[in-house]
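Beneath this line is the structure, given in structure tokens, with notes to follow.
Apart from one protein chain that is not included, each protein chain of the complex appears where it belongs.
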């Protein structure tokens, strides 16, 4: 199945780490030693010192987005996002559910442009309109594209100019930072974002997302807010153990590399089969538009998700994961070529 | 450590069940075969047919309470609870965060009385006051007590009389239903409640709570609501697998029995040591009021939670779990007797 | 000043009606005889019997929109509106503040098309997306245009097809129903909408909007909701008296006719001066795009609102009201011709 990057329960190393702690007793709510260690490892990896930032462990992406955004916005403030952004399209109104408008900009490739942010800010000139206060981006984006260093710098510039917070949804940060076309480091992410999260669910964890918040933007009561949102796990250590394992030796990035590597195999095969990918994603999501019957066959045989029904053709999405084997890719390509 | 019933990662059987599925691929969001099977097992156990009710798997207790309550109430409606209820005291305003008042009744033993509910309803007579619409109880309660069949029947009666929904927080339903003093069956719970949840986190699961909603009260869009609240797990199967394991052979209740059995050992020892327990809990939470220095020693040595500082004495809470060994209980009693 | 239709305190007849009641005592919260009488008059005027619908009096437009929309939607449901709709652009996120997404469709002329609604519904296919449940339109629209009978019928058709509620924001319903191009009756509005409001603030009242809700869509607890939203006036009779006066002899429509009549004078004058109006509004809002210096002079001299700065030219908005005198219109036209 090449349907998603969260179809397998967890990477074997992560399961093993959980198993190892089976006999232990830990204090609850993320105050345990594993979570502390995981926090330290993540902050270090992203070039942040312990007194500069905090890491918090939540259970899932939508929960994390809603919790983070509602923490930083006052009731009349809004978050700016791409029209295709996850918070706008695929979270059943979770952000609006916290009382905030998601102001959207059109985007060809899932990436937000500084000029669109600037326009949005200037448009919201008076008290009859929401005040944009935060910029939401995801890396990699909904369509698998990634931000370059230059792009992120110019986003940071516009945020600084207008006093906006920059929030990066890193549900798929692993594949973004390890793909071939990437030119930013973890440390750069740590430097340029006010808040970001490192996704576990889509990169080999059983579940969990690690939110990193810089202290300078007041993370003081974030734990109160997590609890208020129903997002504090009693067995917080269950997530802490996983992130400790993922970051103690670079496993997080190794798992992501497999996603990218197998996606590259598929991309090469598609190229060979003269099938163009849509949108130039360099990461683990690949979009192709093919004839209806091929699309239907791929959906049935490989569990692909239908992205868009264009009448005589269909766009389908192929996703690889930490667990994808080369053979699976070859099988897919073989099948396509055989048609 | 006798601090809590969620200090251990999970029962070995649950971990093993997760491990067994390591190679599998499953569809996301709780639509997988494990979750379906777990739902079926739970509904059957509680005497409900598949067309009568649905079970949904969430990650934690506060999340479940806020999600359930906000699903059934309209903006001007309130939930009635004990003043000591979890939703009133220990959820950082999560229910109010969804926009609803928690109307509280005083309670000596953590249980709600039908006459208090009736008084609450009659008091809220006009449109300048909230409309009570739901009754929240927990079984076992915050202080470890349980509801009898007669008590539940009279709660149901007052709910029927005034058109209120009865919601049972079953974070510790396992110990309630398996303790010696219990006189209600699973089937009775299924019959008498409009909605209830079966707690996993505090009874051997890695995490997870199973919410059961009767179809007659419109559970039709509950999945939309779960997602809107950020409570839908991408790897829903991770919880489904656990509940399937817990309910396929009665393991859920076996684990709870160990909590109660070891609590009984402690109760007997305390009795022997002439230390009275407070509040008559027959389940896995035991409260004792002892001199400061003994309390402090117990807190340090056994990780007990301080419940109330009464000046010259302190009340501490002892909690047993699925994993508590007899020796731990004897050690505690021995320590107390030695003082 | 031709800036707005809410620059004058109230129509003399309305002020006089308030003055007349100065010696009286009335019960509060809209339960008084004036409000009851006003409700009856409005329901009759819109062809609705007392047992078919209820009218409620609120203080302002944004308040009314937020109160109505949040009453009918459940947390995960959304309202569909034009991108230029008042609730999307000019209410500082009030609807999102109640927890609901405003899903927007682009629109050339401020009107919503049935095909866009249908597309929106079909797009929101699963539980990862909000459920559209209500259609918000305004008549006249933000840009002064009005809906025809045929258009409203086809909107009703798509609402019926997909189980959507049709809500008409009638902040400027008076000018819509009395302008020359209008082909719908009050009775038709009453028939075709599930809920609508009759705007007072922008049509000669001191303040106030009359919300009409059909009983069949459960208006039973709307008064509770009004209070919960802080929108119930202690002196509800103060609004009731005004609407009674406005509807006892057709004054409401007479006032609106003056707005349209004077707007027509301006339109004729502009035509004469070879200045094209933008957007074809037949009601009391007129948009013209003129050179910067003329625009600036009009803004300064006649208080016009700047609508859009297009660089070398500017679009300004002219608004007439119940109080606009013919001379004011002639002065404006004279000034324009003199440049």
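By letter and in written order, the chains are A, B and C; residue numbering begins at 1 in each of them.
Following the convention adopted for this analysis, a residue touches a chain if its C-beta (ideal position, glycine included) is under 8 Å from a C-beta of that chain, and two chains touch if they have at least 3 such contacts.
Since the structure is predicted, the reported quantities are computational estimates derived from the model, not experimental observations.
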item: Absent-chain contact - pick from A:7, A:26 or A:70; value: A:70
item: Hidden-chain contact residue, picked from the options B:76, B:197, B:222 or B:322; value: B:76
item: Residue of B:58, B:130, B:286 or B:304 in touch with the missing chain, whole complex considered; value: B:130
item: Sole residue of B:1, B:89, B:105 or B:153 that reaches the chain not shown, by the stated touch rule; value: B:89
item: Residue among C:67, C:88, C:284 or C:320 touching the omitted chain; value: C:67
item: In subunit C, positions touching the absent partner; value: 1, 3-4, 6-10, 12, 15, 18-19, 21-28, 59-67, 91-94, 97, 201-202, 206-207, 224, 227-235, 237-238, 241, 303
item: Touch residues of subunit B, complete complex, unshown partner; value: 75-76, 78, 89-93, 96-102, 127-130
item: Interface with the undisplayed chain - residues on subunit A; value: 29, 70-71, 74-76, 98-99, 127-128, 130-131, 221, 223-229, 232
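Keep this in mind: only the chains that are shown with their structure count from here on.
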item: Distance-maximising chain from subunit C - centres being C-alpha averages; value: B
item: Separation of mean Cα positions, subunit C and subunit B [Å, integer]; value: 50
item: Rounded Å distance between subunit A and subunit B, as computed from the means of their C-alpha atoms; value: 33
item: Geometric centre distance via CA averages, subunit C-subunit A, whole Å; value: 42
item: Subunit C, residues touching no fewer than two other chains; value: 75-76, 98-99, 127-128, 130
